[in-house]
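Pasting a structure below so you can have a look.
Only one protein chain is missing; all other protein chains are in place.
Order as written gives the chain letters A, B, C and D; numbering starts at 1 within each chain.
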Amino acid sequence: MLLSSLLEFYDIFVGSFDLFLEGLWITFKLSIASLLIAFVIGLFIAILKISNIKILQWIADLYIWIVRGTPLVVQIFILFYGLTDIFLIPMFWAGVAGLAFHSGAYIAEIIRGTIQSIDKGQREAGRSLGMTSGMTMRRIILPQAFRRAVPSLGNQFIIGIKDSSLVSFIGMQDLFGVASSMGSNTFNYLPYFITVAIYYLFIVLILTLIVNKIEKKLARSD
Amino acid sequence: MLLSSLLEFYDIFVGSFDLFLEGLWITFKLSIASLLIAFVIGLFIAILKISNIKILQWIADLYIWIVRGTPLVVQIFILFYGLTDIFLIPMFWAGVAGLAFHSGAYIAEIIRGTIQSIDKGQREAGRSLGMTSGMTMRRIILPQAFRRAVPSLGNQFIIGIKDSSLVSFIGMQDLFGVASSMGSNTFNYLPYFITVAIYYLFIVLILTLIVNKIEKKLARSD
Amino acid sequence: GSEEGSTNTDSGEAEAGGDYNLIKDGKLTFAASGEFKPFSYMEGSEMVGYDIAVGEAIAEKLGLEPVQQKAKFSGIVTGVNEGRYDIAVASHTITDERKEQVNFTEPYYYSGPVIYTRPDSDITSADDLNGKEISVSRGSSYVSMAEEYTDNIPQVDSDVVALQSLASGHHDAVITDDITGITAIENGLVIENRGQLGVSNQAIAVNKENEELLNAIDEALQEMKDSGELAELAEKWIGEDITEEPETTE
Amino acid sequence: MSEVREMIRVDKLNKSFGDLHVLKDIDMTVNESDVVVLVGASGSGKSTLLRCLNFLEIKNSGTITIESENVEKETHNLNKIREKVGMVFQHFNLFPHKTVLGNVTEAPIQVKGISRQQAVKEGKELLDKVGLGDKYNVYPSTLSGGQKQRVAIARALAMKPDVMLFDEPTSALDPELVGEVLATMKELALEGMTMVVVTHEMGFAREVGDWVVYMHDGKIVETGIPSDLFDHPQEERTKAFLSSIL
Partner (left out) sequence: MSEVREMIRVDKLNKSFGDLHVLKDIDMTVNESDVVVLVGASGSGKSTLLRCLNFLEIKNSGTITIESENVEKETHNLNKIREKVGMVFQHFNLFPHKTVLGNVTEAPIQVKGISRQQAVKEGKELLDKVGLGDKYNVYPSTLSGGQKQRVAIARALAMKPDVMLFDEPTSALDPELVGEVLATMKELALEGMTMVVVTHEMGFAREVGDWVVYMHDGKIVETGIPSDLFDHPQEERTKAFLSSIL
């Protein structure tokens, strides 16, 4: 009984491999694109926040407040269904934009935190050598901040990949979308949801290992 | 033109108030129930993790790994559709269980982190006065750990409330479920999604203020 | 309503295949849910089913290349209205509310909403539905039907999700299309038909600003009906001819 | 005169942390009302010895006899033993979430199960005794280091221990606050409390100590009354140590 349902699960797992591979590819593209954009947004917002210009800080705060104050799924739906009145965003890019908009705020907070954790003597050393403010930020502060941010950024990237599952609700056939479709085709959701859980676990595991490796490598020079 | 769409939005906002109030009530019940359970799970798992018993640590690690390795929406769906073969969880409780299962892992990590951040001199002081291990944990370590955990727990509670929006996908008419239904019934998503975003922002704002207040109150005696 | 400029991603120099105002020149972009077996469902990364077959046949008749778009059912009408899709071949029942948003072609099949329950249920007809928990697909015409009996209406994103939860023990009943229910039963779900709630006409939704496309599709449909091609597609995907208007409609 | 009562007896005590052999065949006796001062270089094992006496560290071999009972982890309730042996730490380790009085009453109420009224009464007496009669209801964070350490002493005394262990009770204090803590300890010694004290305060050792024990590298090198050991050390290593700190 247990054996037969295990065998059934095995068949489903193997049989759906090709399809999930396509879903994986979409999840992958989506995550990479959104996380790269989120990183740029995050860096930009972090710099606004540590600038001494009130209005810029205020803009950054507002952005972070909105993102942290509303569920990701609301953000994605507003971008996909809502903004069509103003301009129409293709599905893939609506997903990317929603995810990037969301992760961007968290990444901004991570970057801001690590920038501020860098000893202020570093800034002073840079300035005392005649470096401009921007040069000091770019060449001295940011490289150190990024290293220090690796664990948190890695964690945020993993969260981003899991969050990307929500784009299936605007119709994308990402990993989770494939699982939903297969479940509804066969009128049997459980094995497909378990299968997709395994895929996610596997991705997260790999990523965790990579992040740990990078962390170790960077620790070398600290 | 802008004015008329503002007026339209105002009408929708006011007109949907009753319905959203019902959704708010469901979101509220769901969040409270799931966060209380998550807290119990988190405390339990944190204690397993700091116990010196390998097998218990291993169970805690496995649980945390599974939760952090899979998207919340997958967890909710598996609980809702999957476990029905074994026992049937009513929709509300499937939602509660999914959210609690998920938040529990994050809360466990927060509690474990703060327990371990308590100076080990505190434990030794307790033991040296003849207190048992359990007594020291209960009377000395945990009260301090909880205080220290307030900001992170508050943050996690806010995340929990936002995450609760995903139960709309198993059919619950929570805040987000109401917004989705209203949007699709009226073929006009934007105002409803913006309305629901405002509700969430408002809840998060209130909660942030409460957490800050508690934090300040606790800081008094530190 | 959508502006012409925003609906055209390729700029609109009219080609010889038709001067409809299409999202992509020479291509007919049609939406379906992909979660409504046997009308539309996924086979590999492609949607198949009766809806899809009809959509493709029409595109061919119009001399256009069919482009399928999977979308959540609840967002499809809005998507057509706002110019995200040219048309929707997604088993939409013609309703007055939807007619305010989009134009409908002539029906391409006839069906009816049915009450499904688990076999052990004491619901035997619509009369027993009062106050029960009835799950339906979000954005479907079944929402307002269910509202006549109860206000306990869990709404999910596809009919199959609703049926699956019903079969697993959730909810008291599901209102969905007859044929979808039959397919579910064939696929092993243990549920039963407890009465039809009337007859509905399913049609293709077209953007309001695209009268020419509407007319062209109606023409194509009529041709397919006359030639028996539509009935053939129904036989192939559904197993019976559902393209004939029943004697009695409400 | 009554017979001398042995409070602590240590025989062939050994303690290792992994490969690091920290205490090597320690023999030591502490009689009732003795004040034993433990001195030695950093890392010589003073704290470890003290912690073994309070069973915060568990010995590898040897015997520890507390009030004529040979205490073994397997057969004894260590919490009961710890009630008899009070400990004062370098960093006070007060409970920051409890008021001064709460710190002092916590263990009597929870461990001994005495009533709150009784604990409060006794706690207040102890706090009066250490000169903090006006600080019952404040939280530790508002106290100076010297005040904190005196609360820590009162907290340990509240369990009515037979022996008090002090591990560098004044090293974390600003110089001007050392005196008030030493005065409290001296008073305690005069009342006849049995005490083992790790300290670098040689004045205190001379004035209050009955015995001085010099440790080096995990061994007891020399034991004597303060005037002998400080002024006429027998061992080369003791001489070297004393010249480095005096």
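Odds and ends about this structure:
Criterion: contacts are C-beta pairs under 8 Å (C-beta built on N, C-alpha and C of every residue); 3 or more make two chains touch, one makes a residue touch a chain.
Predicted model only: the values in this text are computed from it and were never measured.
From the options A:V14, A:L62 or A:L129, the residue with contact to the unseen chain in the full assembly is A:L129. The chain not displayed touches subunit A at residues 119, 121-122, 124-125, 127-132, 135, 139-140, 143-144, 147, 221-222.
The rule is simple: only the chains that are shown with their structure count from here on.
Between the CA-based centres of subunit B and subunit D the separation comes to 46 Å, rounded to the whole angstrom. Separation between the centroids of subunit A and subunit B, computed from CA atoms only, is 20 Å. Centroids of subunit C and subunit D (each the mean of its C-alpha atoms) stand 83 Å apart.
Within subunit B, contacts with two or more other chains are made by residues 81, 85, 169, 180, 183, 189. Counting partners per residue, subunit D has no residue that reaches two or more other chains.
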